[in-house]
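A single protein chain has been omitted; all remaining protein chains appear in their positions.
Note that the chains take the letters A, B and C in the order they are written out, and that residue 1 is the start of every chain.
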Amino acid sequence: MSGFFHNDIRVSKLPLQEIIDEIREEVGPFLSQGKVADYIPELGRVKPEQFGMAVTLLNGQTFETGQSRDNFSIQSISKVFALTIAFAEWGDQLWLKVGREPSGNPFNSLVQLEHEAGKPRNPFINAGALVVADSIVSRFSEPTDMIIDFMHEISGNSGLEMDSNVFDSEKEHGHRNAALAHFMKSYGNMESEVNEVLNFYFGHCSVRMNCFDLAHAFLYLANHGKHPLTAKVYLAASQAKRINSLMLTCGTYDAAGDFAFRVGLPGKSGVGGGIAAIIPGCMSIGVWSPGLDKHGNSLAGIKALELFTTKTEISIF
Amino acid sequence: MSGFFHNDIRVSKLPLQEIIDEIREEVGPFLSQGKVADYIPELGRVKPEQFGMAVTLLNGQTFETGQSRDNFSIQSISKVFALTIAFAEWGDQLWLKVGREPSGNPFNSLVQLEHEAGKPRNPFINAGALVVADSIVSRFSEPTDMIIDFMHEISGNSGLEMDSNVFDSEKEHGHRNAALAHFMKSYGNMESEVNEVLNFYFGHCSVRMNCFDLAHAFLYLANHGKHPLTAKVYLAASQAKRINSLMLTCGTYDAAGDFAFRVGLPGKSGVGGGIAAIIPGCMSIGVWSPGLDKHGNSLAGIKALELFTTKTEISIF
Amino acid sequence: MSGFFHNDIRVSKLPLQEIIDEIREEVGPFLSQGKVADYIPELGRVKPEQFGMAVTLLNGQTFETGQSRDNFSIQSISKVFALTIAFAEWGDQLWLKVGREPSGNPFNSLVQLEHEAGKPRNPFINAGALVVADSIVSRFSEPTDMIIDFMHEISGNSGLEMDSNVFDSEKEHGHRNAALAHFMKSYGNMESEVNEVLNFYFGHCSVRMNCFDLAHAFLYLANHGKHPLTAKVYLAASQAKRINSLMLTCGTYDAAGDFAFRVGLPGKSGVGGGIAAIIPGCMSIGVWSPGLDKHGNSLAGIKALELFTTKTEISIF
Partner (left out) sequence: MSGFFHNDIRVSKLPLQEIIDEIREEVGPFLSQGKVADYIPELGRVKPEQFGMAVTLLNGQTFETGQSRDNFSIQSISKVFALTIAFAEWGDQLWLKVGREPSGNPFNSLVQLEHEAGKPRNPFINAGALVVADSIVSRFSEPTDMIIDFMHEISGNSGLEMDSNVFDSEKEHGHRNAALAHFMKSYGNMESEVNEVLNFYFGHCSVRMNCFDLAHAFLYLANHGKHPLTAKVYLAASQAKRINSLMLTCGTYDAAGDFAFRVGLPGKSGVGGGIAAIIPGCMSIGVWSPGLDKHGNSLAGIKALELFTTKTEISIF
């Protein structure tokens, strides 16, 4: 499959630095419209009017603008990394425990979980990410060390680490996730102890990265499973393609359809305000702005990606 | 945007005839596994073990295999044509009346409609297609003639017509669609009379096409809104891209995530057993086999598309 | 069963006139707190600050206060009369088509109907009343004349009639009920034509009565199925008991539990502001005040019934 849509000549002619600098200007008015996540105090203290963006080509060339080196809590973006590890380990058996369909609006997430006997709709809703976490915890002896090592490798930044304040706060306010985990355990869809699974899950969600790290960390998904800078293969090409399709259909909470409609790229957001997106065969993008829209996605981040695809005329559609 | 992913050289080297003939062989064992739609007698009488496939490049070159010239009821595939007309007419105002998000599993479709005050999740679930139908009926004096003319134009086949037996039978058994229409009217999200809307809707669903017609009819979506053979522009490039993203995220009922995962192309299915899919900038595909899977999609049709993307190594991801 | 709880001596000593006059005084402050139903203009024009009450003993002795002879639209109270006719006609076969369980909160009424394949939870939610209406329409040639004659007989007032403005307005705004009827027809749980059923249903809902009429009309339910003043038997004792239990568990929309908790009597309310309640073996009560609480029940009417059971120390519990 590799290279079908790759078009080095076309991409190399795009004035990417100019484009992202323009975007930084144009998203200015949107920075104050979002609302910082405040379900835990650690996230609530972040100043909303911040913005950074980084674009990395498959050859490693990177274009940056704004606060592209400021760290933030990656939160749900980390679900992609956990899914990568679990999919590589379990292969298609993973789909016996978690589905691949969008979840519809969140108000009925629990009734769907009940209706489908404890099997979550996809790996990116919290219930699904807890099943993915369980599939890792039940297989590896030091799961947290392992996933952090994985993030070091793919980002090329061995300094990445968990934010212990965020971790502690998530645990203290994590009753809804505990409810989901116990609920799935009642259906037999959770092998390990609930507490171990929650520790691992809150752990990988609390890691801090910046846009530069994020753009590098997603290169393997833009390059069919193989990191283009280290040549290490993390997933088969067909598996990378499948994670990309999951990001497109389920990566931005209940706004995945809108994201596909407006942006048209596979991407994954987190409530810390980060979004990672990829253009298969071309590049990966990290963008960050802490103010969220009503769906929990970075308001200016999505706007930036929409402007990026408009200005570059790149789309998978 | 046009042409970014287009790669004539690569596509021109694919042995497409050989590939689709192989596919016809390989789907043989699957033809008897599906179940023909039987909610109306006219569809229930179709013999399940049939299969056809046609692939049309942007230059019009077409590759066919099996019963690619046998007509079948296009059913929900026609929702794409209605959406095209409504989107071209109303522009982004259309999205005030219908959403763009996947709908989750069907058992709670009504509760979602209730929760969201009569605004359907997307234009491809029945409720959404009825709103699209209303937006056409309330604007055009002869809506049925118009949409049939549109199908003649895009397929290049002026012989296409409604199947009056199917139309009558749909109307007679259409109480669920009548319920949806009255329900939305009670929320003020339906302008025209329920009966007029239903007549138009059942009309366009009852048109018969074959795989050859279908592959031609979807070329404008593979070519950014402009029909490559007639040069007529039906949609702006950004609009075509958006319909394609809707097909990917919502085009195959509650199996859209699975379709994106396995096939990785924008596509739209109908309970008559047809599926149309496109590869942006390259080609469009019509496939047909009447036996359906549990989600209401052609079982062998999806298998054929999965084999096609595997063998050609083409994917938007 | 007859007479077990009947206690003429005890009841005959209650100063009923004094009690209901006190109640009229005490509900004064509540008259302005409710909100008149306004989904159709005919109901929206009613002045909220009105109140009437009538209590009729089994011997016909009646105590009245306030506007007990002012007519109002009985609306859903009429569902009890339709249920009586259908139950007498069909016997326990009726319960194959409609259940006997409370419906939970209204937001999921449709999903329950879907989950239970078109069989409504009970005869007092709209879906259930439409099934009851269908069971009458499909059996009698002049159903509307018949139910109006029935109301004449049980109330002793042959002047009762439909309000044609209310009837027309209900029909015009009846899309939600049309949706329910088509939905059930799609499940095969509606024999007659949707329009005939709706005509009959809107007809009996649009009849006007006053508190005096209402108290008389419910005497047969307070007297085990036999009208105490005419000696005509409308229901077997066990059937009357069962309708009374249905009124207690399902008679006041999603506030039936609260009504049982606070009032403790079988009763049925309507959005016209009327409520009928009975004390088995003793008396029946008609009360009216047009201002509704958030559940659609007469705010001052419920308060009056609560005061009545407190002051008389009468309760079935």
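Simple rule for what comes next: contacts are C-beta pairs under 8 Å (C-beta built on N, C-alpha and C of every residue); 3 or more make two chains touch, one makes a residue touch a chain.
This one's a predicted model, so the numbers in the text were calculated from it and none came from an experiment.
> Where does the absent chain make contact, in terms of the chains shown?
Visible chains that the missing one touches: A, C.
> Sort through C:P102, C:P143 or C:G286 and give me the one touching the missing partner chain.
C:P102
> Out of C:Q112, C:N223, C:S269 or C:N297, which residue would touch the omitted chain in the full complex?
C:Q112
> Considering the whole complex, which of A:L110, A:M146, A:M162 or A:A236 touches the chain not shown?
A:L110
> In the full complex, which of A:R45, A:R69 or A:R176 touches the chain missing from this view?
In the complete complex, the chain left out is touched by residue A:R176.
> If the missing chain were put back, which residues of chain A would it touch?
107-108, 110-111, 114-115, 173, 175-176, 178-183, 185-186, 194
> Could you pull out which residues of chain C are in touch with the chain that's been left out?
Considering the whole complex, chain C reaches the absent chain at 1-2, 4-5, 7, 10, 99-105, 107-108, 111-112, 115-116, 121-122, 238, 240-242, 244-246, 248-250, 254-258, 260-261, 264, 266, 280, 310, 313-317.
Keep in mind that, in the parts below, only the chains that are shown with their structure count from here on.
> What rotation angle takes the CA atoms of chain A onto those of chain C? Round to the nearest 5 degrees.
Fitting chain A to chain C on C-alpha atoms yields 180 degrees.
> Of all the other chains, whose mean CA position lies farthest from chain C?
It is A whose centre lies farthest from that of chain C.
> Please identify the chain lying most centrally, where each chain is represented by the average of its Cα atoms.
Smallest centre-to-centre distance to the global C-alpha mean: chain B.
> Approximately how many whole Å separate the CA-defined centres of chain A and chain C?
56
> Could you list the positions in chain B whose residues touch two or more of the other chains?
107-108, 111, 115
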